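All protein chains but one are shown in place.
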Amino acid sequence: MVIVMNKNATPAQIEHVVAALIDKNFDVHRSTGVSRTVIGAIGDKHAFDEREFLVLDGVSEVVRITEPYKLASRTFQQEDTVIEISGVKIGGDEVIVMAGPCAVESTEQIQAIASAVKSSGAKILRGGAFKPRTSPYSFQGLGEEGLKIMRKAADDHALLVVSEIMDQSQVELMVGYCDILQVGARNMQNFDLLKSLGKINTPILLKRGMSATIEETLMSAEYIMAGGNYQVIICERGIRTFEKYTRNTMDISSIPVIQKLSHLPIIADPSHGTGIRNKVAPMARAAVAAGAHGLQIEVHNDPDHAASDGAQSLYPEQFAQLMTECRLIAGAINKSM
Amino acid sequence: MVIVMNKNATPAQIEHVVAALIDKNFDVHRSTGVSRTVIGAIGDKHAFDEREFLVLDGVSEVVRITEPYKLASRTFQQEDTVIEISGVKIGGDEVIVMAGPCAVESTEQIQAIASAVKSSGAKILRGGAFKPRTSPYSFQGLGEEGLKIMRKAADDHALLVVSEIMDQSQVELMVGYCDILQVGARNMQNFDLLKSLGKINTPILLKRGMSATIEETLMSAEYIMAGGNYQVIICERGIRTFEKYTRNTMDISSIPVIQKLSHLPIIADPSHGTGIRNKVAPMARAAVAAGAHGLQIEVHNDPDHAASDGAQSLYPEQFAQLMTECRLIAGAINKSM
Amino acid sequence: MVIVMNKNATPAQIEHVVAALIDKNFDVHRSTGVSRTVIGAIGDKHAFDEREFLVLDGVSEVVRITEPYKLASRTFQQEDTVIEISGVKIGGDEVIVMAGPCAVESTEQIQAIASAVKSSGAKILRGGAFKPRTSPYSFQGLGEEGLKIMRKAADDHALLVVSEIMDQSQVELMVGYCDILQVGARNMQNFDLLKSLGKINTPILLKRGMSATIEETLMSAEYIMAGGNYQVIICERGIRTFEKYTRNTMDISSIPVIQKLSHLPIIADPSHGTGIRNKVAPMARAAVAAGAHGLQIEVHNDPDHAASDGAQSLYPEQFAQLMTECRLIAGAINKSM
Partner (left out) sequence: MVIVMNKNATPAQIEHVVAALIDKNFDVHRSTGVSRTVIGAIGDKHAFDEREFLVLDGVSEVVRITEPYKLASRTFQQEDTVIEISGVKIGGDEVIVMAGPCAVESTEQIQAIASAVKSSGAKILRGGAFKPRTSPYSFQGLGEEGLKIMRKAADDHALLVVSEIMDQSQVELMVGYCDILQVGARNMQNFDLLKSLGKINTPILLKRGMSATIEETLMSAEYIMAGGNYQVIICERGIRTFEKYTRNTMDISSIPVIQKLSHLPIIADPSHGTGIRNKVAPMARAAVAAGAHGLQIEVHNDPDHAASDGAQSLYPEQFAQLMTECRLIAGAINKSM
């Protein structure tokens, strides 16, 4: 941490800041220039609130010089994390695709979609059994029955399963059916849930919150890792801005930014990132071109009658064409798909 | 819902949209103008996804004409909701103040603060026992022990108690100690938690999420109300914008907006809304001037050594002065405090 | 500026950074800690791009420690700037009100409004003669004729005149009619215009751009001041966020923030800040309660037939009531109005 004092800070104010730093176990280096004093504070704690020093008399500015996360940082681990599940590797040179409906609705539906996405190249089947709906009057998911039929459909087509967990009370149930547990954008800072996921061995797909900074997203990954579960995949799915034509503004630049800051895999979800079908393909291609380790895409065999999010689900043939295009784009940057 | 067709929409496309609407139980009114057709759709469902129609061929625009919430709406209940707890009325002409530390730390601390805020006019003691911290390495709260000593301090000073609940597993414990349960900004869309709070009788203080629209905030209130608990207080605590000098941008205008849309009480939290002590008083005064039904303010007897959020906590004497100023402002708009 | 090196930065990388700093005329202080090196750089230039150092090999973070503005800073001038025009003082303890229509439309209109706002206590008449309209097909203002009749109406009622300048070609014309020239939000970074306003003696009312940070707003003030015109009044008028119920989100907290950073007066425009009539009064009251030096409010004698912005204009009797309320609020914080 670097603390910049005001030009007219008094010696007593400077001493007070130094004392406060020492009181919090920081090593202190003082630099007195012609016009102002700058204090460097070195500690090994990752958790402190720099505002505590900002409010002291005579202080002009306070700057952290370490990221608040540790295990998620590239400083902690230089090489990329590659998560391997039954032979599928997430975080390497192959772009991995997770596809399926917003919500599991029926055996026929999930079997038809599993078959379609598998034949186009998806490796992982997605589908919600517990749905975080904005309205209490909307379809809330099939629950365990949904997990059961999705697991069957995945097994029948040699696919892995990813599904969203909404509450820590569901952990035991869900690990029985899923290969990857997804934390939704709205629960990215549900810390009790994150803590409970730190205690299991199942890989976690952590979606960036709609207003979460990249740093906060990595802090939520840190919560899971601090509990002992290092298998975390980050997912960009759009942030909230003033623009109204799209549901969210997909922050494609978060892909290279996170790859610089962290060793964790980062994938993109253009379905939620845009919210409307005909924008999904361009944004999926953009994410691959920017270097994403994977994609999560909503595909439905009958989007017009989907129980939820039909408007952003691709038809199977649109998905097939998109996969062909993305494969070529991956090749352009020396990746496979 | 109003569906505007493209200028060059074909009769077949129009028929398809009409059929889709009827299929979803809407009554349909068609208006054919010189240049385009406009379709009115009337239904009694509050939960549908207008994007389903937006993606149909020939559709230019789709507009909801009803709010997605019902119980929280002023259309449903015209007069203001006033929540009365042991004689304290929230939602009426008296501006109610909740004050106390970010986190309960010790008996001495909470007793000292309770005494100070009571003497300045606060009616409710706030304090966290379970803390939603961005970092897993930060102080996470005293848990039940914290609730116990806060309850005692409140009772000793004839104050009510409000404290944050983070997970549905804490409901039973917390209703034993608190008069109001607070849902934090990060949990505003933790739907399992909201559902569980709909089943109890304790009033809920629902904080607006950092990127939540006003509509989404009211939808989260609707979740609680749909379960049967109509005692919901909304709290504005700042939204996320590009501005960096303040931690959040407090949306003071949400106060009159929510008062127009909903009958629920709306209070303001300038401590989190700004994140820094010397901005708390101006924003508290602004909220009262804009018509807020109450304030929630962090006060600490020793902010320099607070376990969390010391930088945004007022000293007791600052709080006392603020109360005096706010009382005069309340009077200027025919309210008391 | 403080430059934080990576943990594994090499001595050669550190030397390269030091050389680059010296090359740009900075004095360099080096601090080598256990885990990393921190370099302090002191210079007297206000204009440099810290990203130039951020891209150097081995650099982790770069932090400015001085504001990029100088003349506008409270470090440069500690006491508040008070701008006096014909006995009206802006920036002192009296809250000054500028009121009038969005656009000047006719002699009858502007005379009626001037009379109304004067009798309620406004000191300055506002009105646009050149209108920055989003659409090329909208009413663009009466031009010089509008200035002429507004000047007459102001003189008839002992009011000052503020009006918006859109292009540097209008400077000479407008100084002949106006006491204050207003720079609109959309022109806040029209640097040629700012430079031309730096060369005149007329006070400038500078509106914060819709996406301008507080720092950028002060930088635009600096442009004017750097040319020699120190009479700059800042105006908060709402920033752009994801919230859709209001046209803009008025950042009330910018008022105390700017008062801390700068000595320049800061006023608030709740008419543009909210965009809708029934939100203007609560936000005007909030701005006064937060400590604004003044208000700019749109008032129209016949809003239903206004040539522009009728929806956000107050009726004269609403304005009169608002002034009464604001006067009481100003009194609550030891100000007059």
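Odds and ends about this structure:
Each chain gets a letter, A, B and C, in the order it is written, and its residues are counted from 1.
Keep this in mind: a residue touches a chain if its C-beta (ideal position, glycine included) is under 8 Å from a C-beta of that chain, and two chains touch if they have at least 3 such contacts.
This structure is a prediction, so every number in the text was calculated from the model and none was measured.
Within the set C:K118, C:K207, C:R277 or C:K335, the residue that contacts the chain not displayed is C:R277.
The chain omitted from view is touched by exactly one of C:T32, C:S169 or C:S336, namely C:S169. Between the chain not shown and the residues C:E105, C:D179, C:E222 or C:E325, the one that touches is C:E222. Along subunit A, the points of touch with the absent chain fall at residues 211, 213-215, 239, 241-246, 249-257, 260-261, 273-274, 278-279, 282-283, 285-291, 325, 328-329, 331-333. For subunit B, the residues in touch with the chain missing from this view are 2, 4, 6-7, 27, 29, 31, 33-36, 38, 40, 42, 60-61, 63, 65, 75, 240-242, 244. Contacts to the hidden chain, counted on subunit C, fall at residues 20, 45-47, 49, 51-52, 54-56, 68-69, 132-138, 166-169, 186-187, 189-195, 209-211, 216, 219, 222-223, 226-227, 239-240, 275-278, 303-304, 308-312.
Operating definition for what follows: only the chains that are shown with their structure count from here on.
Centrality by Cα centroid goes to chain B. Note: centroid distance subunit A to subunit C, computed from Cα atoms, is 38 Å. Between the CA-based centres of subunit B and subunit C the separation comes to 31 Å, rounded to the whole angstrom. Inter-chain spacing, taken between the CA centroids of subunit A and subunit B, is 26 Å. Chain contacts: subunit A has residues 240 touching two or more partner chains.
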